[in-house]
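Shown here is a partial selection of chains from the complex, left in place.
Chains here go by letter, A and B, matching the order in which they are written, and residues are numbered from 1 within each.
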Amino acid sequence: MLIKIKKSAQSSDIQLIRQLLDQHNLGHRVINGQDMVIGVEANPSEEVAREIHSLNGVESATPIATPFKLASLAAKPEKTVIRAGGVEIGGNSVILMAGPCAIESKEQLEDVALGLKGTGVSVLRASAYKPRTSPYSFQGMGEEGLKLHSEAKKQHGLLIETEVMDVRDVALVASHVDIVRIGARNMQNFDLLKEVGKCGKPVILKRGMSATIEEWLMSAEYIIAHGNPDVILCERGIRTFENATRSTLDLSSIPVLKRLTHLPVIVDPSHAAGRKDLIPALAAAAVAAGADGLLIEVHANPKKAKCDGKQALLPHEWADLVGQLRKVAQAVGRSI
Amino acid sequence: MLIKIKKSAQSSDIQLIRQLLDQHNLGHRVINGQDMVIGVEANPSEEVAREIHSLNGVESATPIATPFKLASLAAKPEKTVIRAGGVEIGGNSVILMAGPCAIESKEQLEDVALGLKGTGVSVLRASAYKPRTSPYSFQGMGEEGLKLHSEAKKQHGLLIETEVMDVRDVALVASHVDIVRIGARNMQNFDLLKEVGKCGKPVILKRGMSATIEEWLMSAEYIIAHGNPDVILCERGIRTFENATRSTLDLSSIPVLKRLTHLPVIVDPSHAAGRKDLIPALAAAAVAAGADGLLIEVHANPKKAKCDGKQALLPHEWADLVGQLRKVAQAVGRSI
């Protein structure tokens, strides 16, 4: 259930509502957005619902069938369009986000930014903090990387996005970039979700490798319920027995999500495939299936990349791909 | 390794080759196609390879790196185009196969065939033998269904395809239909694969629910190695933890297969999704990813369907969908 609080409500009114919920063991959370809302874990019995309706501070109380509430179409039937810089994510345009896996140097960012020029890319992706399986692998350039990223933004007029892994880095990261990214391994790092809920920047939430679509939406709900409605879901493959690809890209999640949530959905075929030769087919399929954007790895010198070189496209391959994607987007009534 | 036998070879020459292979514990099989070929389980050592080359009946002996041999691009780099009636599967056209899950009655087939008219469908799919989880469920109309299917073919000028489950039914089924189908549950029913290898009709080989792409190609190899080169691979989803869909449609398999095999690849989004609202997005994605055809369930009266009614499109929904798919096909340089 979602309880909308009257603008005129006093804090004592809110106290009374919460007491009633506690009394019936209904987990909940007060959310201060444009309107004040109380998200309630479950739908109360009819009797309790009537009691809630009758309370002073309550403007409306809407039962929601799904465990995610604010993220649900039931709560908000119109599609969410997220504005970052002049870019609209979730609108008619399919948004292109491209760049290297990791930030490695000023020159590397420079080279890739130049390579992306004129290809319709809105957002330069790159990571300063890298979740690496081995403690002995390159862990990212950290704050120094963020600064290089910021410079590239100014120089090339691209928005920038990057991953944040540590709650202690959220404020710093958010101060540098236009879009904050939560990686697949942190999809259920709930303290991190709470923190980006307060960061004031749109958040790309990657699907966890073994997360159901429902769990993924519950993680989006965490971010919204902590104050940030600008969540972009990013499908990047799930772990299955098939080993021809690194993960199995679950493109069914796109139409499934469109029937469950108003949030925009983008696709990262690079991490799913783990090899660049599959990217064109998967990117085209994602656009055809209704993706609102793509997140793709491009590197001007993949052989020297410090990570994931095998899955990065060269700038000219990327440019060719965009040409093809544009046609597919038009075929499904979208633009690039 | 694939050993091509000289046209002039005597049976004693072939005996000598086989003795040599046996001596080195190299599993193999003699295949009588247009050319006589011996498929060998593994690649022999260089020394043994030289010995093979020197034998009388050997025209050529090609090592193949993958465990599938005849199905590999290494053995045959040009794409296989399968001709059934006037239809070419694997060519530039994306082939549409549609129809009900099960054959239920003359009227039902009639209704759906009329509904498909003019939508670009080449093949009327429908099953007379049904693999049902429960022994108490409708098991299909059997031979009577095959006859209805044949009649519909004559009446409506459509090719027909159907599933075969029992080795004892292969000849009968092949005498009725244009294309024989092996279902997901029988992908590794090797005796059935051997039997359809001898049936003289093209075979749709559905991917097993837990089959890797390599295992799938090995099952195709069985059919080819038993005399039938006309195998059409059909992606229909794999089993994963995600339960928003019945199976997880693995569209990555399309570009992966294109890099491994010359065989055509089609997609069945209906059984993967298990719900019809996802079909349009998944069908469009399949075409964009490079599918050579689609196998989709359409029923004129899904609510009365004896099985899988929830995933069947209505004829008018199908017609709308084809309109959209045509645009996507054009966008990727194909036609419908």
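As a convention for this text, a residue touches a chain if its C-beta (ideal position, glycine included) is under 8 Å from a C-beta of that chain, and two chains touch if they have at least 3 such contacts.
Note that the coordinates shown come from a computational prediction; the quantities given were computed from them, not determined experimentally.
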| item | value |
| --- | --- |
| Subunit number of the complete homomer, 2 shown here | 4 |
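Convention: only the chains that are shown with their structure count from here on.
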| item | value |
| --- | --- |
| Angle of the C-alpha superposing rotation, chain A to chain B, to the nearest 5 degrees | 180 |
| Distance between the centres, which are taken as Cα means, of chain B and chain A, whole angstrom | 38 |
| List of chain A residues in touch with chain B within their complex | 210, 212-214, 238, 240-245, 248-256, 258-259, 272-273, 277-278, 280-282, 284-290, 324, 327-328, 330-332 |
